[in-house]
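Every protein chain of the complex appears in place save one, which is left out.
The block that comes next holds chain A.
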């Protein structure tokens, strides 16, 4: 059993939890994730490791409440336990300090997995600009944390309530138009956002890493459910990723695969929780 030692609401749909999980905390690295079951018999859901404390043997996760399992997770409070918490899974992000100028782009909860990478790069002396995007200002999470580790921080919101009105790509295009140069872009967020970022960076040949989040079960390479096409080859995101070269990813296939169980997910959410959000 894995005890919840802290919990914090970041906005009305996004929360952070700190979990006691010694085996994960001892070894995890930025870019890796865990898989948890809220209670015995529940589905296995993957969440990125947002932060960790090796001494206290704890791991932080940030999740957006989108459906049945995340809603059930949100009902747990400090002192409660989670039935299962396995990891660390996936390959740690390759963070070369040979890159001098990095642009991080985080959309919605994508900011959570982006944060440890930017923090690590900054610690290595890399200058990082960051663009955070969200529906409105409440959806732009971890603003203070990013301020502390980025060179310049930009925002984009759909309604203009924070930073530029528009998408993260609106800001990206502005920065590039102003002549800013980057050796690498790290984009993490919803698939349409990552696809849009790549459509800007690919023609300019700015290397772009994206983080794939296909539907997973085991997270150990045993089911193949998480397969994504990268450079024409099938990869298992849980063991070969989740980070991949954005130029090579087949985003349209990934988006299709992510929606495979939409009907069932909606059904269980309505049935068991009396109308879910399914954002």
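Here is the rule we go by: a residue touches a chain if its C-beta (ideal position, glycine included) is under 8 Å from a C-beta of that chain, and two chains touch if they have at least 3 such contacts; residues count from 1.
The definition used in the following text is that contacts and distances are computed from a predicted model.
J.: Given that one chain of this complex has been left out, which of "Protein translocase subunit SecD", "Spermidine/putrescine ABC transporter", "2-oxoglutarate ferredoxin oxidoreductase subunit alpha" or "NADPH-dependent glutamate synthase" is its protein name according to UniProt?
T.: Record says "NADPH-dependent glutamate synthase".
J.: From the list A:76, A:101 or A:257, which touches the chain that is not on show?
T.: Of the listed residues, the one touching the omitted chain is A:257.
J.: Of A:68, A:182 or A:251, which one is in contact with the hidden chain?
T.: A:68
J.: Which listed residue (A:62, A:86, A:126 or A:249) would be found touching the missing chain in the intact complex?
T.: Result: among the candidates, A:86 touches the missing chain.
J.: Which parts of chain A are in contact with the chain that was left out?
T.: Within chain A, the residues that touch the unshown chain are 23-24, 26-27, 37, 41-44, 68-69, 83-89, 217-218, 220-225, 227, 229, 234, 239, 253, 256-257, 259-261, 264-265, 267-268, 271-272.
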